[in-house]
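Left out: one protein chain. Kept in place: all the others.
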Amino acid sequence: MSSMTMSPRIASWLQATPFTLIMTCLVMVPLAIILAVSFMDYGFAEIIPEFYLGNWTDLFRSSLTVDTYATVFRQLAMVWSITLVLGFTISYYLVFHVRSNMWRAIFLAACAIPFWTSGPIRMISWVPLLGREGLVNQALFGMGLIDQPISWLLYSEFSVILVYVNMLTMAMAGPIANSMAKISPSIIQAARDQGASEWQVIQEVIIPLIKPGIVVGTIFIITAVMGDGFLVRAMSGNQMNTPAVAIMNEINAFQFPPAAAKSVVLLVIVLGMVGLLLRFVDIRKELAR
Amino acid sequence: MKIDTDFNAKNLMPEAEPPVEDGATKYDVELVAVSKSYDGGAKAVDTISLRIPKASYCCLLGPSGCGKTTTLRMLAGHESVTDGDVLIHNRNVTDGAPSARGTSMMFQSYALFPHLSALDNAAFSLKIKGVKKAERHAKAMEFLKLVQMDHLAHRMPAQLSGGQQQRVALARSLITRPKVLLLDEPLSALDPFLRVLMRTELKRIQTELGITFVHVTHSQEEALALSDLVVVMSDGQIMQAGSARDVFEKPSNAFVAKFIGGHNVIDVEGRKVSVRADKCRIVQSVGGTNIPAEVTNIEYQGPMVRILVKDSDGKEYHAQISDSRFFADPPVIGEKVTFSWMPEDEWRLAA
Amino acid sequence: MSEQESKGLSRRSFMKGAAATAGAALGSGVITGFPTYWAQASKDITITHVGSIYTTNPTVAEQANKDLGFTIQMQTLDNTTLINRLLTQPETVDVADFGNTSMGYFKNKGILMAIPVSEYKYWDQTVPLFTQGTYADGKPYSMQGYAPIKSQYWADASAQEYSTAPTDWLVGIPVMYNADTLGVRPDLVPHKVESWGDFFNSDFAGKVALQDGVNVGVPDAAVALEAAGLMTYVDKGNMTREEIDKTIDLLIELKRAGHFRSFWTNFDQSVQLMASGEVILQSMFAPAATEVRTRGIACQYLPLKEGSRGWYIFQSAMAHLDSGDKLRRDCVMEYMNWCNSGFNGVYFSRQGFYSSVPDLMKAQMSENDYGYWYEGKPATADIIDPFGKVMEKAGAVRDGGSLWDRMGNVGIWNTLMDEDRYLVRRWQDFMAA
């Protein structure tokens, strides 16, 4: 075994080589090309390799940029706060209230099964649920709560947020539960001993201790919401425009340079947000703890 | 361990109980036929009854799995009681919340809140009560002073050594002014030197505060050194409860005699008796029981020397003799000796 | 991509003669009964055909493999992925289908082959919509939008520019076509709809949907706005910037007022919208209206006085074939001929699309089927789709009538405007509003 005599640094490099090659060739290089393309002119479905700043000036001049980011940040704020509260509640229940490991495993599996259905199918299945003649409206009608179907259940900001919450709550709950599981039960008991009520334990002990989990979950939520265009289009009935949707629309119209410029901006914003969060938590240390 | 001369620990416990008026409140803790079983399985604690007098240092002693920690946790309210009653200060707290019992628990792992400084850890219960910041910090500082941690008040738990963490945990427990402090193997994670130091410290604080400490340990040395009341447990039952001296001198059964150490358990005419090792000799005793044996091992323990012998049936005995006596005529391993003791040193054990 | 362009150019001029010779040789041949050596050599060839869900189908592929002796590999792609594939990886494709919304992309690209008219056997029998740029009766049709004749012929064999006058070089072989209009839920509409203008009638506020896109949705909106008297255009299929601005501003106003229920991107969404009652009036594709009806829900596909919106799908061969293996190119031409020869056309005709060679269809379809789908005659027996499902009961008449009733009044064609770049930007504003 040659690595026996190899310096640890060389061994690390060798071990990281396949990974790094893939990330470099298939992520970094394409990103560099996208950056380059953002400075090019375009015609009908063609990129004209000449230096052109128009994509960038358009981007910074257009009210579209502000509008789309306002929309996506509003959605992000709503999705984040709902998934945070819901994800926290679920992990708190699973970690501190469910006592049997078997039930915990069963509950977790139950949360995972719906995600084994292919994405496109999951997406279309909301229509029979939320539509004018969908199950929810029929149930409400049957209970006599409404006398005509609620139309804002589908193709509205409500449905966008709802489906985001449906898909992302577990992404938030996972890291939070992971952090919670690391809290020693004796710490909770110590707090109870000290006279803290359940709510005070949550406030004073659990929340401060699961901050890293919240940060990791937040990163997942930010990436998913900022990067998604499909869900917004499908669930808003194509009535909402976010930066990712705008990029998709331009890609669909084969207008790559402005789409590239928008992607660079989106990437910088998302990286900035994630970078900021990573300052508060060392993700590597946190995962390993 | 120097203590400020003007520092009176008793002042930290202003809400002391009114003076004892009747016999009923002579005890800080009473367990009445308490049992614990999990999911209908075997009993972890089996119908134990125990009374701990006021302001005493009580050690629950036993091997792991004997039910001592479960008993402590039932006292604390961290474990539900399957059967029986728990009384603290003559008040039935069997179903009471942990914080409403007047107990406070110090965990084996210390369970300090990792996100709070030593000061904030100590001040935690006051924060819960809604005490203002300046006030609770001042109060917490007093308690940190009691445990001699005031100089490290602003450190985070991760920056403290094991012994220091323990002191903070102690301050945090005491600040709730418990009637009974529960300690779960508080010394087991410390190195031997610190262990002895902390032991003294615990006893000092207990004496100064004048409250009851219930201390779980598997070390008989610790139990004997600290206790006013030693409770030896095995298999979920109390084997013996009594003063340290009683337990050592008059073990109630073979288990206690063996577990407390320093005893030979010997069959004499079909009866089990215990003989303290330090009462045994390795020379002929006139009027005593003499057994021919062979020295198998010699352990030097400083003031005493422990000698292990084996008789012709392969039965093992040990004797502890003073170093001066030992070195007067030191036996060697393999030497044929006579192992002996006097009948008055036999203590008859329960069957 | 400009590199590609220049490569295409040089290759094109070089290959010109060779291709013509080969074309002449094959064009005179027959489909079946090839010399054995040809069948032997071609059996290892696999042709990659990419297209939409309408034109790529395992049943058709299976039949083609059976009939032709070489392998057809079909791949169904959504339109974006498809055009992207053609533009960035044309060599990975042999045959591709696309519609008039994409025709603007292929000019001056050198991606598509100039198909010699002589190599396509059924050109003479093809409807004049494509060959001449007229209706069957010889009358010219609307040239608003990408009318078929605007992109049917290459100006020359270099396959760079389109020609509106017939030449010897085809951009693509027309496969299917139809005309779309508004669909309604007659059970739910407040009054009868006869004009596109009703789309913006406040009676329908909150219950209409538009296709989400600048190639179909915008022309529809333009026709409706003009019909409602809100706008006038020089050419709705190719608007000026001012027209685009005015149109989008008007649409934004309507959107903010809650006039639109939804915007659909695919067939299924439009069906769902209509079937679920979310929407009672929307522009939709013909089979979508049929699909709603087969679910037992009333849905009418309206003949409107402003005419319909026409569309077509071309099948093209890729330019790289000319410079590659000649046998492969021969197989591709063979396959493209096969596609319009019968089985495939009948297959999609029975789903409500029109073949560009109706006479060939007539010969191969049952009288009842042809009568119902092409001639507007009442069905003499149940109309059954290729999957065995009853689509209409005996006695039913196709809404919109015969082929020429439906295709005879096209107001506008699906389009890709010259100001696409600007339009997409403004459409984004509309979406964000």
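By written order: A, B and C. Residues from 1 in each chain.
As a working rule, a residue touches a chain if its C-beta (ideal position, glycine included) is under 8 Å from a C-beta of that chain, and two chains touch if they have at least 3 such contacts.
Note that contacts and distances are computed from a predicted model.
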Chain not displayed: protein name in its UniProt record ("ABC transporter permease", "Ion-translocating oxidoreductase complex subunit A", "Hydrogenase" or "NADH dehydrogenase subunit M"): "ABC transporter permease"
Listed residues A:43, A:134 or A:237, member touching the removed chain: A:134
Contact footprint on chain C, counting only the chain that is left out: 48, 50, 52-54, 57-59, 62, 73-79, 81, 84-85, 88-89, 91-92, 266-268, 271-272, 275-276, 287-288, 291, 295-296, 385-387, 389
On chain A, residues whose C-beta touches the chain left out of the figure: 1, 3-4, 8-9, 11-20, 22-31, 33-34, 37, 86, 89-90, 92-94, 97, 99, 107, 109-111, 113-122, 124-129, 131, 133-135, 138, 166, 169, 185, 198, 219, 222-223, 226-229, 244, 247-248, 251, 256, 263, 266-267, 270-271, 274, 278, 283-285, 287-289
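Note that only the chains that are shown with their structure count from here on.
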Dominant interface by contact count, named by its two chains: A-C
Distance from chain C to chain B - Cα centre to Cα centre, in angstrom: 89
Residues of chain A engaged with two or more neighbouring chains: none
Contact footprint of chain A on chain B as seen in their complex: 76, 78, 97-99, 103-105, 107-109, 111-116, 124-125, 127-129, 169, 172-173, 176
Contacting residues of chain C [partner chain A, same complex]: 1-2, 5, 79-80, 83-84, 87, 104-105, 107, 109, 206, 209, 212-214, 255, 260-265, 268-269, 272-273, 276-278, 416, 420-421, 424-425, 427-429, 431-433
Of all residues in chain A, those that touch chain B in their complex: 184, 186-187, 189-197, 200, 204-205, 208-209
